[in-house]
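Removed: one protein chain of the complex. Kept in place: all other protein chains.
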Amino acid sequence: MTAPPTDIETPAPPPSQVLLSNGKGSTRRGDKVFSGLSKGSGITLLLIMAAIAAFLAYRASIALADNEGNFLTTFEWDANSIPPKFGIAVLAFGTVVSSIVAMVIAVPIAVGIALFITHYAPRRLAAPIAYVIDLLAAVPSIVYGLWGALFLVPHLVGTYEWLDRYLGWTVVLSFDGTAPRSLMTAGILLAVMILPIITNVSREVFAQTPRLQEEAALALGATRWEVIRMTVLPFGRSGVISASMLGLGRALGETMAVATVLSPSALLSAEILQAGGGTFAQNIAASFGESGQFGRDALIASGLVLFVITLLVNGAARLIIARRKEYSGANA
Amino acid sequence: MKSQSKIRFRTAAGILALSSALVLSACGSDDNSDSGDDNAKGGDKSSAAAGGDIKCGGGGELLASGASSQDNAVQQWVADYQAACSDVTVNYKPVGSGAGIEEFLNGQTAFAGSDSALEPEEVEKSKEVCSGGQGINLPMVGGPVAIAYHVEGVDELVLDAETLANVFNGEIGKWNDEAIAKLNPDAELPDTKIQPVHRSDESGTTENFTAYLNTVVKDAWPHEADKKWPIEGGQAATGSAGVSSQVKQTDGAISYMEISHAESNDLTTVKLDTGAAEPVEATVENASAAIAAGKRVGEAPDMALELDYATKVDGAYPITLVTYEVACDKGNKPESLDAVKSFLGYTASEAGQQSIVDVGYAPLPAEMAAEVVKTVDSLS
Partner (left out) sequence: MSAQTIADKRPVDRLGIQQPRLPRWAPLGIAAGAAVLAALIGVIGGLGSRIQWGLIAAILFVIGQFVISTAVEGGRQAKDRLATSLVWVAFLLAVVPLASLIWETVSKGIKVTDGYFLTHSMSGVVNVAPGGGVYHALMGTIEQVLIATLIATPIGLLTAVYLVEYGRGPLAKAVTFFVDVMTGIPSIVAGLFVLSLWIMILDFGYSGFAGALALAILMMPVVVRSTEEMLKLVPNELREASYALGVPKWKTILKVVLPTSLGGITTGVMLAVARITGETAPVLLLVFGSPAINNNPFDGGQASLPLYIYQQWGAGTSASFDRAWAAALVLIVFVMILNLLARGIARWKAPKSGR
């Protein structure tokens, strides 16, 4: 490592003064206080995480104690009726289906764009495109939701009818022409939303591919695609996986965009183009306003499930990244 | 180094300050009277005209919550009332009847709005929060539950209870179905799919509509009246506003909602063939007629009503919703008592009742309104 050309000057006071002003006692005390403070902050973060789990679990236990239905298998969410009967079957199904749809659409496209930026786009275009995609990651989800509800939903009818005509026999893709406020639409919207995130992370990983490997492949007469297949993709694979899981984490927990496009119902159906369904986050946002004390506890119970799921997904993503760092040497 | 870091601090702070200053410097205002008068429906009659009749009382924030069906009416009343009485800030949150009553019973709000009268156990519970008294129902605003639809090229539509039930339970799938064509011989009905939209949340409107169907055509609609829509699947949306905007956006859609929401989206409404001489339109007059035909079931001072869904009276629209304000007859919280009496006194007054006609609500019959005013006056 070469000495950095830095504009930082070292502290001005002459050494003697420093020694005078920092008697051993105050140095030690200052260090203790400061390290204590920073350690305390780190512990605070851990405490917050623990508190989130603890308080959600506490409120959830209140709700679950009085639940007439089976929390895991009941379809309805009647947390405010007497007796309360609610379950997460529909919500879990909807969350998983919409996220899968989002991933199936977003991951290949995101990888495509990442390759486009790093290996295909004209050099002058690449930087601005990457920049714009960066900015798009910052568009608030409620704006995606507004766009989804007022623009995307009406514009998808034709495409869905077309899908129904040729693939309607699969049941999964059947569609009867009613407004498509469905899990599929939610999934498509989620795909658009998580696209920038996955693209950004994948792009960074692809850009780190050792130059020499690529050039070696080129020198062997490989086409551009073969270079990518043989050097870039193997190198970036775990990066893409973890990027996808980050995107998945966001898709699972996304609230507003789903709440605005989905037509809520307690129906668990394989016809994912048809209106209906629900997700954890969407149900919380939609039911919260009209919930009493108990209804809120019930919603917190569903939030706890969501919390655990995202925790697992994110944890897995981080472990994959961490493992990759250890042997790839990219960070050396 | 010091000077360097100081410059950095300054630039960073400067940018932050600048960006916030840009926004902050534009002084904001709560006063929307000028824009409101230009454009608002019926805005001209609100403040000035009504102001004279309002007896102000109390001060501070008057918190209330409850039925979303009366939201538009309350918004109008609050706008009127606030113009005359600036000491009181009325904050009504349309959280739904159930949650509204619960918040009232927990003592979090001064009064609740509800689409149905208090249940006996709720009255019992209200004795805790109303020391020495109990919660009573004050009918305050009525409204027809309109059946609004969106079919290109059809500007008038007559349906009867049975057809309506079959449309909503999915038996009738197309707009040019024979059953509909028979009732509308002159209409050019398209071959569009019928998309019934229902409320996904629990709602007094749903309860009212299903009660009507269940009372009048039990065979076609065996589901008991319920706040929750009884059939799974189909199009759904949250709140009357959500339902109405869904109908607005979808060709072939039909749904039930308070008339004010149908009007605010310029939706056409169905005329009901009730067996009266003429099919009855969903209008505030026809709803008032239905309310007048209902009978009082609450013991004084409670004023709970019961309406006859199967009514065949000419010009009485059977699916009519009465929204109550729930307050304590005795033992209201002293800090909000004056404000409650002043605000509810205004809403039940003639000026208050007339003010909401333009936003699509039915005024109470004059005698009943006078009775409400008297009851409100006696609150303590």
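As written, the chains take the letters A and B, and residue 1 is the first residue of each chain.
Here, a contact is a pair of C-beta atoms (placed from the backbone, for glycine too) under 8 Å apart; a residue touches a chain by one contact, two chains touch by 3 or more.
In this text the structure is predicted, and so the values were computed from the model without any measurement.
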Exercise. Which one touches the absent chain: A:Ala186, A:Met256 or A:Leu273?
Worked result: A:Met256
Exercise. Among B:Gln76, B:Thr109, B:Ser126 or B:Thr323, which residue is in contact with the omitted chain in the full complex?
Worked result: B:Gln76
Seminar exercise, completed: It is residues of subunit B that touch the chain not shown, namely 1, 4-5, 8-9, 11-12, 15, 19-20, 23-24, 26-33, 35-36, 38-41, 43, 61, 72, 75-76, 78-79, 82-83, 89, 91, 93, 238-239, 241-242, 244-246, 248, 261, 263-265, 359
Problem set entry | Contact set of subunit A toward the excluded chain (per top definition) | 1-8, 10-11, 15, 18-19, 22, 27, 30-31, 33-35, 37-46, 48-49, 51-52, 55-56, 58-59, 108-113, 115-116, 120-121, 135-136, 138-147, 149-152, 155, 158-159, 162, 192, 195, 199, 223-226, 228, 246, 249-250, 252-256, 260, 281, 284-285, 288, 293, 296, 299-300, 303, 306-307, 310-311, 313-315, 317-318
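What we mean here is this: only the chains that are shown with their structure count from here on.
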For this session: Just give me the whole-number Å value for how far the CA centre of subunit A lies from that of subunit B.
Result: 39
Problem set entry | Of subunit A, residues touching subunit B in the complex | 7-12, 78, 80-81, 150, 153-154, 176-179, 181, 263-267, 269, 274-276, 286-287, 289-293, 295
Exercise. Can you list the subunit B residues touching subunit A in their complex?
Worked result: 1-2, 4, 95-96, 98-99, 102-103, 106, 193, 195, 200-202, 228, 232-238, 246, 249-250, 252-253
